[in-house]
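Note that one protein chain of the assembly has been removed; the remaining protein chains are unaltered in position.
Labels for the chains are A and B, by order of writing; each one numbers its residues from 1.
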Amino acid sequence: MNSTLWNRLQTIDRRIIYAVLLLFIIIPLFIDIPLPTYPSKQSQDFYDTLEKVAADKGNANKIVIVNGMWSPSTRGENQWQAEALITHLMQKHLHFATLTFDTQNDTVMQTSVVEPLAKKYGYVYGRDYVNWGYRPNAVYVITIKGLVTNIPGTIKKDAHGTPITSFAVMKNVKTRSDVAAVVDITPVESTETWLGLFEQNNSPPYLFAPTAVMAPTYYPYLDSGQIQGMLTGIKGAGDYEGLLHTKSFGSRIASALSLVYALIILLVIIGNVGHFATRAAKRREAS
Amino acid sequence: MPGHGAAYFGKLAFGLVVMFAILAGLQAAPRRSRKIIIAFFTFLGGLYFALEFFYPAPSGENFLTGYQPLVAGLGAVIGSFAIGLGVFSLVQLHLRTLSRLRPGWGYSIVLLVSFVAMTVFGLMNEYSPNATVIPTVGGLWQSQNAHGMFRFLFSGGLSNLGSATFSIIAFYIASAAYRAFRLRSIEATLLMAAALIVMVGSVSFGTALTAGIHPKLTDGSENPWANLRIENIAQWLLMEVNTPAQRGILFGLTLGLLATSLRYWLSLERGAYFDKEL
Partner (left out) sequence: MQHASENWWVSGLVVLLSLIIIGKVLSAQRGRVPFIRRIPGLNAIDEAVGRATEMGRPVMMVPGISGLDVVTLQALSIFSYVARAVARFGNKSIMATIDPIVTGVAEETLRDAYADAGRPELFEEGDVRYLTGQQFAFATGVAGILIREKVAASFLFGAFYAESLIFAEVGQQVGAIQVAGTTQTNQIPFLIAACDYVVIGDEFYAASAYLSRDPTLLGSIVGQDYCKLLLLGIILIGIISTSLLTLIHGGPVAHLLHTLVDFLKVK
């Protein structure tokens, strides 16, 4: 009887796990659970780096390149990172250009993130920001290489087919030295190309916003200073919102994330209790 | 395509003819010469990138840098042909499943209908977005144009299905963690302890557990006990334990990539696609 109970703890039906998990995700989205937020060091560095970029008067006529490799599939993490980032850029009056190598990114980035925030912060297209648009993934490496010495020649036209040299925001942007920072929001491997082909002596600052599962792989680059700040998935987005004092979805889902982690830890403990109790019961039976 | 005249389509047709002629020639060539031709072009392709990189470029560009868009274009052209091949293979497979009523033929219908709908409305959205595709019917529904239908299929269908599939990973992570994390050995115990610390240290409730340990002492100096805050232990694990391991793997992988690339570039590799079996 007891051994059956212990055995059951080891073999909980996965559908029960899924149902409980679903509840743990949904509830915090409707009921605000006030959990304190402590930004990670990487999120703090991300924020501080952009603060420094904004404080430097020499960056007034430069642009921040926002590279988006994400599609709606990973918007649960990447969209909120993008939203917090664009909010920060607009709050600090930094000029920026969006660029993507994913077919679906341009639509979701512009309609869900940039355009609503531009309205809110009074950002004007062409004067304060520009959309360089989509490029096929096949030309990713060559495009990044081209940006080093010739930005207008590499990009040529914006997403709507207008020559980028006609925009006020692009007036002084010719080469890498006119870029204030690069921010890469991505669910796929894209960092090495920027670090290897674009960056020189860690300049301009390279900031990274990957999905949570990708983050541990990039710690060597954080350690070497090649990545100067990182937003780890939705937790990073929540941290960033906290630092900007603009609590949004990222902060709300951070509570859900806390509960889900607690559930996983609980499940692991239950599984191990079952595992050890069954093993002990078997030993008793054998002796 | 709007804005493109007969000359554009003429060039396109010429390109197609040349491409098929090359493919036919390659097919007809004896096996041995085919291998030489492929090895030659593979070497040539790689040689461009190697020369462009190694040739001195004091101003950031050398005489080969300007040809990068051309090389990128060539890659895109080959890729486009392959997309056609992929679509052909996909449709052929599902039509065959459907015609022979093999198990799962219903899924083939779903695929073919989705394929046709997305292609038709995608093209209409590009060339005549305002064309009415569904007329108004009494009080039942409003008319819908091609752009609206495309948005419905793309944003309402494809995007949401993609997000839903990505979110399934959360459920799989929970069940996989529950099943796999058993303290069967010392290594498994260490692995689990590290995983739990990193998990707890990266969320609010975890950091709240040790929030009582203040980072600074009353005199303003660093509190050494703050190292025991859970997020600091997690950070230590990520930076001091995870990073060297990642770096080691990265060295191995990068060298593996270099070696494999060299073998392919110089046609030192043997395999099915190199005309000799492994």
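The rule we apply is simple: contacts are C-beta pairs under 8 Å (C-beta built on N, C-alpha and C of every residue); 3 or more make two chains touch, one makes a residue touch a chain.
Since we're looking at a predicted model, the values are computed, not measured.
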Exercise. Out of A:Gln79, A:Thr98, A:Asn131 or A:Thr211, which is the one that touches the chain we can't see?
Worked result: A:Thr211
Exercise. From the list B:Asn125, B:Ser175, B:Ser204 or B:Gln235, which touches the chain that is not on show?
Worked result: B:Ser175
Problem set entry | Given B:Val113, B:Ala193, B:Leu228 or B:Leu257, the one touching the chain that is not displayed | B:Leu257
Seminar exercise, completed: Given A:Thr11, A:Ser177 or A:Gln200, the correct residue touching the omitted chain is A:Gln200
Exercise. Given the full complex, what residues of chain B touch the hidden partner chain?
Worked result: 52-58, 60, 62, 78-79, 82-87, 89-90, 92-93, 96-97, 103-104, 107, 158, 161-162, 165-166, 168-169, 172-173, 175-177, 179-181, 246, 248-253, 255-264, 266, 268-273, 277-278
Seminar exercise, completed: Note that chain A touches the absent chain at residues 14, 71, 73-74, 145, 148-149, 187-189, 196-197, 200-201, 211, 213-217
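One rule holds for everything that comes next: only the chains that are shown with their structure count from here on.
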For this session: Please compute the C-alpha centroid of chain A, do the same for chain B, then give the distance between them in whole Å.
Result: 17
For this session: Spell out the part of chain B that touches chain A in their complex, as residue ranges.
Result: 59-61, 65, 68-69, 71-72, 75-76, 79, 154-155, 158-160, 162-163, 165-167, 170-171, 173-175, 177-179, 181-184, 192, 196, 199-200, 202-208, 211, 231, 235, 238-239, 242-243, 246-247, 250
For this session: Over in the complex, which chain A residues touch chain B? Could you list them?
Result: 12, 14, 17-18, 21-22, 25, 35-38, 40-41, 71-76, 104, 107-108, 136, 138-139, 142, 145-146, 148-149, 216-217, 219-220, 222-223, 232, 235, 254-255, 257-265, 267-268, 270-272, 275-276
